[in-house]
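What you see is the complex with one protein chain gone and the rest in place.
After this line comes chain A, so read on.
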Amino acid sequence: MAGIKALISLSFGGAVGLMFLMLGCALPQYNQYWPLFVLFFYILSPIPYCIARRLVDDTDATSNACKELAIFLTTGIVVSAFGLPIVFARAELIYWGACALVLTGNTVIFATILGFFLVFGSNDDFSWQQW
């Protein structure tokens, strides 16, 4: 276990990120709930890498096409989570201020997810029982 402190910091980061997202939706001068669609991308983002780690667990090879495909898809999901609020703002569905808040929330959430993988992901004895 890498530590309770890391877990608490990561959960704080997640709460702050979601707070920014909700501020971007719920502030009275914005009051548009379209940005909640980025939650879909938040949930989708860890999935490719987790699937790749379960499918191919050869720790000998330093290059691994399945993991690289997973990283490619994950990057795409992250880019989409940033692109969607910008397209919403350009289409004038939401204000640019709300867009800025949502993008800030995105940054914090994805930093949290990355931190989760860095802190809790690298297990040398990666066993199936952990899942």
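Criterion: contacts are C-beta pairs under 8 Å (C-beta built on N, C-alpha and C of every residue); 3 or more make two chains touch, one makes a residue touch a chain; residues count from 1.
Following the convention adopted for this analysis, contacts and distances are computed from a predicted model.
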Inset, instruction - Determine which name in "catechol O-methyltransferase", "RecA family profile 1 domain-containing protein", "N-acetylglucosamine-6-phosphate deacetylase" or "Transmembrane protein 50A" the UniProt entry assigns to the undisplayed chain of the complex. - result: "Transmembrane protein 50A"
Legend entry - chain A residues that touch the omitted chain in the full complex: 2-3, 5-6, 9, 60-65, 68-69, 71-76, 79-80, 83, 86-87, 90-91, 119
